[in-house]
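Before we start, here is the structure in question, set down as structure tokens.
Excluded from the complex is one protein chain; the other protein chains are retained at their positions.
Every chain is named by a letter (A, B, C and D) in the order it is written, and numbering of its residues begins at 1.
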Amino acid sequence: MEFEPKILGIACNWCTYTGADLAGTTRLQYPQNLRVVRVMCSSRINPSFIFRAFQLGADGVLVGGCHPGDCHYNTGNLYARRRLAVTRKILEFAGIEPGRFRVEWISASEGNKFAEVVREFTEQVKNLGPQTKFKIK
Amino acid sequence: MSINFKQIEDKLKTEARKLLEEGKVSIVLAYGKGYDEKKPMPYVVRKTSDIENIVFNEYCTANMARYLVRYPRGTKIAIAVKPADSRAVVQLIQEEKVKREDLIVLGIPVYGMKNFKTGETIDSKTTCGIYNPVLYDILLGEEVHGQPVVSPYDVLVDYEKMDKDGRWTFWKKELDRCIRCYACRKACPMCYCDPCFIDQNKPKWGEKSPESQGNLMYHLTRFHHLAGRCIDCGECSRACPVDIPLYLFHKKVAKECEEMFGQAAGMKIEDKPALVNFRVEDSDKILE
Amino acid sequence: MSRIGVFVCHCGLNIAKTIRVSELAQFASTLPDVVVAKDYKFMCSTPGQEMIAGDIKEHKLDRIIVAACSPLMHEQTFRKVVENAGLNKYLVTIVNIREQVSWVTHDIEEGTSKAKALLNGAVYRARLLAPLTSRFIDVSPDVMVIGGGIAGIQAALELANTGKKVYLVEKNSTIGGHMAQFDKTFPTLDCSACILTPKMDAVLQHKNITLMTYCEVTEVKGYVGNFDITVKQKARYVDHDKCNACLACTEKCPGKGVSEWDEGLVKRKAIYIPFPQAVPQKPVIDRDACTFFIKGKCRLCEKVCEQKAIDFEQQDTFSTVKVGAVIVATGYDLMNTKPLVQYGYGKYPGVYSALEVERLFNSAGPTSGKVTLRDGKEPQAIAILHCIGSRDKNNYEHCSRVCCMYSLKFAHLFKEKTSADVYQFYIDMRAPGKGYEEFYNRIIEEDVKFIRGKGARVAESADEPGRMIVEAEDTLTGKFIKLPVDMVVLSPAMIPRSDSKDIARLFNLSTDKYGFFMERHPKLAPLSTMSEGIFIAGVCQSPKDIPDTVAQANGAAAEALTIVVKDKMELEATTAMVNPASCCACQNCIRVCPYGAPFFNEQKGVSEINEALCKGCGLCASVCPASAIIARHFTNDQVLAEIEGLMEF
Amino acid sequence: MSQTVIPYLEMSQAIVDAGGEALKKCYQCGTCTGTCPWTPITHFNIRKLIRFGQLGIDGIEEYMWGCSTCKFCVDRCPRGVEIIDVVTAIRNVYSGGGMLPQSLRAFVGSLSARGNPWSGDQDKRNDWAKDKYPVYTKDMDYLFFTCCTVCYDPRNIKLAKAAAEVLNLAGLSWGIPSVDVNCCGESVRKVGDLELFERLKQNNLNYFKTNNVDKIVVVSPHCLAAFKKEYGEDYDVMHLSQLIARLIKEGKLTPKKDFGGLKVTYHDPCYLGRHSGVYDAPRDVLKAIPGIDFVEMGRNREQSMCCGGGGGGLWMEKLKGERLSDLRIEEAMATGATVLATSCPYCITMFEDSSRTLNVDEQIKIKDVTELFLESLGVNMDELMAGASDLNFTCKAD
Partner (left out) sequence: MLKKTAIQKISDLAAELLAKGTLIAPVKESAGFNFREISDSGQVDFSFYNTLMSPKSAFFPQTEDFVRYDKNKSVLDAQCVDLNLKPIFLFGVRPCDVKSFEIMDIHFSGTGAVDPYWKKRREATTIFGYAFDLKTPADSADFYSTLNIGAADPEGSDIFMMKKGDGLLLKAITPKGENLLSSLGSLTEASADEIKYFDDTVAAGRSFKTRFTCVDDKVIAKKLEDLFHKTEFWEKISDACLSCGACTFVCPTCYCFDICDETLFAAGVRRRVWDSCMFTDFTMEASGHNPRTKVYQRLRQKICHKYSFHIRKYGVISCVGCGRCTRSCPVNIDIFSIVDQALKE
């Protein structure tokens, strides 16, 4: 059977989650490997959520937020950008393929982009195979 | 060039006496005798009669900045700092844990300190390796001229060369050895949370037993908490009873932060800690 | 142990087509703590809602999960349902199986299995949800209006008429704004002063309005319902309590200042009222123009003042007022067209900016309403250049919206007051308001020449000294036009006041790239801002004409009223709080919060959060290394549990 | 002739595909036409060209060769339309259909066969140097990239030599490229032959890479623009006038000779000014020369007028009365200047032609800033040029 990755999505309420809804409203099709957690702002994302997700068996983690400058809370995503960049470096140095973690800015009107990103990311994670390093045995 | 430890010790004693007698500080954080000459201890001078116990030798590696947050806000403190320690002081001032005006910083320029457990010389491999304190009120020795020829990040070269599986194997092996005594976080001048996230039950960030998953969660999160704040003193690794080379990971994160955010931790009082700061012009490239 | 009820919606076939809803409900019933799990055609319908309410009572449910459409759609609906059934409304969790599952896949296997995972995540999360209660705070009943132009005047009057007390803050020494500078207003050509000055007077006379002219806001503290705003009263050097507005001082004054009201076309005195109908009609001294302040002696005004109202010792004073809501109506500036060298503004005396021309038409203006050039001659040919700096990527991309219309008005007035030929150089004529197209037609019939092509350059005429050549392409013929004229009128871009960024910073407003204040929603909340309790009206939001400005002012007044009309107001329940036992006093929360909600309690040595300011973004919670901050409804353990649930299957 | 047209959107799309994306943004306000230096003197109408392009209708042929890519309209366009890209794309699409004008055929042919537009033999590219100047090697600091025009055109060889002498006097480590290099290709790109441009570019990049070239000095602003903006690589390229200005500032070269009140005006080449933003360097050089009475023309710097040589204009015949260079010469003379200085071999060629056809070549001399500077260092230009006429080029269309 083909490997079907589990992908955790964490999306901000105002842009990416709404963008994901728009993808639905416009009936764009994308793979069903993504499971989205809604938070109010991408800045709510504690890096440990991501470490934990990998431990719990996520094969990939996709974070979505408003475009820089468009944050509903003015500057939240600008902090998030820095924090998640560091998260990425830490994962990478610990040996997790960088391709398993991605941050995308997707606005409420970018349903298309959301679907596109999910398609691309799912494919990418699929190609990387199951994530076994962090996963608790 | 050579470091005259005896001279520094004498000067430390003189300054400590002066500061206490003039009432400028109520305590002096310095080094004192241990059970063995090669095992000096962090020492808190409260009275002039304590001063005779002050020592300073090549084994006085402890980062005294760790003790600053132990005293109530507003306590006037004199602190003896080596170069990396001075960065910790700067970082703590940035984080408003201590006020600059409450401190008298006694700077000690050094190189060639020795690890009292292994006898190895401490240099830029395991610390930031700089020779002179970045912040001081009184310098207790001759400024060391010249700069270290090697970057504190040179030691990373071999690890960066490893492929991702190699790195994972390396870190898994190292972190699996952790016994969760938490000496690393307790020795760290920047780890002042009490309780630490890992001690909490709600939420339970990670398992408490010393096994792979909890160890990984504890250390990775701690690396993240110290991102942009770690001043590369190497105390965590020296404190570790099972010798996990934590400094490597910290150095790597520090290096990346420096590249991404253009600032090294604990160098300037005016800086804001990199991860609670942003620039509008930060590039999305850092996420690639 | 919680008692969870799971309700799966078919949404007709919207969900049921690609998710096996009964299987989903069956799956839910096997999960720990789930007491009841049902599916139904339309959960949001009345029978659906009644089913949930009934099951809450029957099964003593304490957590409700509705697997249906997006929470952005019906979360509020179901919150009401559970609230009416006696359960705290924050104990309901929505699982989005429509927008994010059934609508994005055709495969019923995939759809069903993803829906299960999402539902499981919701069950994990629901167990940890806590009931939240909204808190109420007292509301200050007063309102502050910033800016004394037509928008501010209108808003202040409307509010004052409802019985609310209004503080109207104006930077200049009079209210009236740009509208006071105009002679006529389009398209009706009624006299601007005639419709404005009665309103200005009404402001002065209104018992509910505290007029604060020559004032600036310097500090804003507090939050919606309870703003503490510090206002600086700039020193006027005239005691307005004593002054009886005899204006003897202004006659004797030897000082010369630039008349802002006349756009710098003429000078005014150093002690002055900006224009005869100014409100209040009491003078101020312009320090930079006053002979006494420059040379240290003069004091003529002091000598002639019988009221002894002149006070050279006066200092700026500060006062703080408490208001419940604020309307910002700070208006606009015209773009400085000097840097656009091709148009020769500031180089050729015959080139005028639009507001200068307004003053030329005005009978109270520098030429007493006669249209003459700077040398006193009447122009023979006049070119009006549209879109100078507007609709221009190199300057301002927006359309300034009123230039077409006032340019038509200018053309009419030129025709009325001179015998000159009038040319309009335009890109597109925009006349979309009531009576505007009719006005355009009228002006066409007045024999004004319309050249469709943007003015490219204004040059000196080589043949006729003193005249200018306007160069442009008439795009309708494709011919290059070199038109000799005596007067060029530029219609520059309308841009926010130069200090709008300061206002934005004070009130925590976001602005677009040019400094126009951002509304909360372009369509559904055009007068609200991201800062609760702060409303915007008029051109400070975007260029608009007087009717739209007045309409916005009325709207903003109504919005402000909805806040101050209540004694108490409900606060957001999903705010953050600090667990003092865990706080490590790193103050990261204080450093990052965009709303200034966290503050440091020196005495306790921990951070605390002013929940009235908190918007619930959760940024503080994620930068808190000690996990001491609880972001209600999105707590660390709730999010972690949800992730665990999502990853289980 | 019927006036009925049907929009042919495939053609419009072809233009967009060829890089004329900006076409879509235009709202036909006419600012470009009103700004265009050609509008008052020819029937060329840039707005119409864009309009025809938008609809893909016939009529494009009438206008497509009129533009000299001076970039004045681009700077003024309120919609930010990259008009030059549109012109290039249109030319590309149409000249692909064999619509290249006669006058440009020799130009393109020579470039294609010999790598230079002047029908000169490729192996004689460095004959002007007569082995007096070094050929670039890896250990050198600067590559002095000689424009084809200064290699083959007799008038401009003077400029090449002047430049070489200045570089020598400055004591820099530099060399000229071997004969393997080609024309930078800037003009042929603007003429629309993107394929040929790509070939020339690859050849030159190849040379740069194999020779570890990092710093490049050019005398032609066209080379400057090509290397900086069109090659898609990050080389440290500077115009010689910038280098000279720096050398003067650093005190490495100091002009000595006093010109005794010589009245000089300066023409901003479009590709140095508007295209590359270099306005001050050449002026700084002129102002540093003792005894030069520097006057500005009315249209200068950002507002400067075009000589007509860009975008292939140098190789196209223009009728009298339709030459921008004529107008510019008149403008220069109106200032009372006796020297019209510039810093581009194309401008020099255009102005030399005009001053001769206008019969004013005695009243006003055309000089490159570099030449003036070299003279001010005490070098006699005529001595330098002695023997240059021995060079044997076929410099006319073959």
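Some points to look at:
In this section, a contact is a pair of C-beta atoms (placed from the backbone, for glycine too) under 8 Å apart; a residue touches a chain by one contact, two chains touch by 3 or more.
None of the values given here were measured: they were computed from a predicted structure.
Note that of B:Leu19, B:Ala239 or B:Ala265, the residue touching the chain absent from this view is B:Ala239.
The residue from B:Tyr43, B:Tyr131, B:Trp205 or B:Phe278 that touches the chain not shown here is B:Tyr43. Contact with the chain that does not appear here is found for just one residue of B:Arg66, B:Lys82 or B:His219, B:Arg66. Hidden from this view is one chain, which touches subunit B at 32, 34-36, 39-44, 62, 66-67, 70, 116-117, 177, 179-183, 185-187, 194-195, 199, 207-211, 235, 238-243.
Listed here are the subunit C residues that touch the chain not shown: 30-32, 581, 644, 647-648.
Everything below uses one rule, namely that only the chains that are shown with their structure count from here on.
Chains touching both subunit A and subunit D: C. Most remote chain with respect to subunit D, judged by CA-atom centres, is B. Overall, the chain located most centrally, as judged by its C-alpha mean against the mean of all protein C-alpha atoms, is C.
For subunit A, the set of residues touching two or more other chains reads 47, 52, 75, 79, 83.
Residue positions 592, 623, 636, 640 of subunit C are each in touch with at least two other chains. With chains as nodes and touching pairs as edges, the resulting graph is of another kind, matching none of line, ring, star or complete. Touching chain pairs in this entry, ordered by label, are A-B, A-C, B-C, C-D. Subunit D makes touch with subunit C in their complex at residues 27-31, 33-35, 39-40, 45, 47-48, 75-80, 303. Within the complex formed with subunit D, the residues of subunit C that make contact are 341-342, 387, 391-395, 427-428, 452-457, 471-475, 478, 480, 482. Note for the complex: subunit A touches subunit C at residues 6, 8, 13, 17-18, 20-21, 23-25, 27-33, 35-41, 43-47, 49, 52-53, 56-58, 72-76, 79-80, 83, 115.
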